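Note that this complex is displayed minus one protein chain, with the remaining chains in position.
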Amino acid sequence: MIWPYFVPQSLVLQVRVMSLTRQEVEKIAHLARLSITEQEMPVYVTSLSSIVAFVDELSRADVGAVAPMAHPLVGQSQRLRADEVEDTDRHEKYQANAPQVQSGLYVVPRVIE
Amino acid sequence: MLHNLFIGEQADLLARRQLSSVELTQHYLDRIARFNPQLNALITLTAQRALGEAAAADRRRSAGENSPLLGIPLIHKDIFCTDGVRTSCGSRMLDNFVAPYNATVVERLQGAGGVTLAKANMDEFAMGSSNETSYYGPVRNPWDTTRVPGGSSGGSAVVTAARLAAYATGTDTGGSIRQPAALTGVTGLKPTYGRVSRFGMIAFASSLDQAGVFTRSAADAALVLQVMAGFDPKDSTSVDQPVPDYHAALQMPVKGLKIGLLKEFFDGLEPKAAALIQDALALYRKLGAETVEVSLPSLPLSVPTYYVVAPAECSSNLSRFDGVRFGYRCAAPKDLMDLYKRSRGEGFGAEVKRRIMTGTYVLSAGYFDAYYLKAQKARQKIADDFKAAFTQVDLVIGPTTPTPAFAIGAKIDDPVTMYLNDIYTIGANLAGLPGISVPCGYVDSLPMGLQLIGPHFSEGRLLNAAHHYQLQTDWHRHIPRGYES
Partner (left out) sequence: MTHWETVIGLEIHAQLATRSKIFSGAATAYGAPPNTQANLVDLGYPGVLPVLNAEAVRMAVKFGLSIGAVVAPRSVFARKNYFYPDLPKGYQISQYELPIVQRGSIGILLEDGVAKTVGITRAHLEEDAGKSLHEGLANASGIDLNRAGTPLLEIVSEPDMRSAKEAVAYMKKIHTLVRYLEICDGNMQEGSFRCDANVSVRVRGAEKLGTRAEIKNLNSFRFVEKAIHYEVARQIDILESGGKVVQETRLYDSDKNETRPMRSKEEANDYRYFPDPDLLPLDIGPAFIAEVRSTLPELPDQKAARFAQDFGLSAYDAGVLCASRELGAYFEAVVGRAGAAHAKLAANWVMGELSSALNHDSLDIDRSKVSAQGLAGLLARIIDNTISGKIAKDVFEAMWSEGGEADMIITAKGLTQITDAGAIERAIDAVIAANPKQLADYRGGKDKLFGFFVGQVMKATQGKANPAQLNDLLKARLSGGP
């Protein structure tokens, strides 16, 4: 990969060549429920490969024995809400945004269990 | 000219009844009509509502109310839900979405008498650093309309720079306020994570997103933050801590302030950009501040860390857009799978899909430990580095971006190069720290930003330091050519 001139070299990590196959990209797209057209597919294979190669640096970085940080609010804990009913029925307003509604239900193609 | 006045000055005129909010609002609406076509900074104009809100603000003034934002026109980034007004998030997915409620930020500013003129253009779902990923087309930089304004809050930055509103809201997940503020020559403040409620702000990456503001001065930012900040019981990540008096904080002296120069930000920095930062440092020293070099050794990990954490969270956050309850639905789905895949495939743009797929990949079985878990650890290291630095200094300083605004189309095909543009801003998001960017001069006739980053909840300190810089410089008073009157 060619790095743009303006990136300070101290910040550029050595990138290993990594690539995703078309099959892998198709699998990811399916898991994420995204249709990808034939024309788009090669573009995604290329760009996702370069992104994965870029972040792959992490897999080899030595971060020592630190605890994983899920949140910037370290040390804070979840606040609790009193068990009170606060909402009234506003389904008509909410369903004004829905693509298809019948008898108060959101309609989708048949769900098979 | 009214639009060149700062918020405090406009509020004075309103308070002395030398100006009405309706007049001020109309003035901005006229400017929008004149300038927005060449900038494409807006998605939805709410002129009629604005005039109604302005009239209401004037009545409140008549009734004796006298708060600084009462009757002052603003523009919201189109990521904030506004009751009864389309909230698109820059996406085809939400092109038809009318929010049925107000974001807390919207609610607070409305309560303070803010007049909402419009919803600003942005990168789709805030994913982008150039405002080129918007479904509504790229936003143009008023300093040079062939160039990007930065992103993702590009529209908000541009309306502030072109004086189409007194101020604008934005959100900053990896630099999305500070970077466009720098590239358009305005002041952009990203508060501490948890300082401003995220309720009603359409999520990109929940552990990084933070609402903030674009103004033309640090003093104005203090006025707006005063209203935006505060605990919100509807957001579990909102911090229940008193909001200090930011206006009072502006007055504190800079003498004795310890400023850290970020070593990693300077190594290899382009000389013209480095010179601007050096000038700023010299000025601070002249004001009695002390400057020392500090190092954040884990900073090189910040961009890859960010591009694991943010896509991971976004891949999950954007699953709710499925064509069932709101938003885009594909035509004639043949079954449920088809409904999902085509609604999402057609409703989202390329960059959003790319990030969803990246996030799906890094969270999936077999890769979670190598990427997501590792990124969380690297994130802790970066946060620890900042923490260590803040035992030595009050705040750290550096450039906001490596270069000024680049040409529209220059990097859109190379996502990684685009991602590297956030190199100086991402660290603050990973650690949840507040940051501010203020204009500090030009490279190749394009504005550059000086970035200040402080410890958690040090907004008062940052605004104070930025304000003193602006008392000594006039970069923040510069107007892009053609937008003066």
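Order of writing sets the labels: A and B. Residues in every chain begin at 1.
Definition applied: a contact is a pair of C-beta atoms (placed from the backbone, for glycine too) under 8 Å apart; a residue touches a chain by one contact, two chains touch by 3 or more.
Bear in mind that the values here come from a model prediction, so they are computed numbers and not experimental data.
Considering B:Ala50, B:Cys89 or B:Val396, the position touching the chain not shown turns out to be B:Cys89 (whole complex). Residue in contact with the omitted chain (choice from B:Asp58, B:Asp322 or B:Glu459): B:Asp322. What chain B contributes to its contact with the hidden chain is residues 80-81, 87, 89, 94, 97, 99-101, 103, 198-203, 205-207, 233-237, 312-313, 315-316, 319-322, 324-326, 336, 340, 360, 363-365, 368, 372. Residues 31, 33, 70-71, 73, 76-87, 89-91, 94-95, 102-113 are the ones on chain A that touch the missing chain.
The rule we apply is simple: only the chains that are shown with their structure count from here on.
Each chain gets a centre from the mean of its Cα atoms; for chain A and chain B, those two points are 21 Å apart.
Taken together, the chain B residues at the contact with chain A in this complex read 96-98, 100, 193-194, 207-208, 233, 236-237, 239-240, 264-270, 298-301, 303-305, 307-308, 315, 319, 322-327, 329, 333-342, 344-346, 348, 350, 353-354, 356-358, 360-362, 364, 370-371, 373-381, 383-384, 402-403, 414-417, 419-420, 423, 430-432.
Chain contact summary for the complex, chain A toward chain B: residues 1, 3-13, 20, 24-25, 28-37, 40, 43-44, 47-48, 50-52, 54-59, 61, 63-64, 66-74, 76, 78-79, 81, 90, 93-94, 96-100, 106, 108-112.
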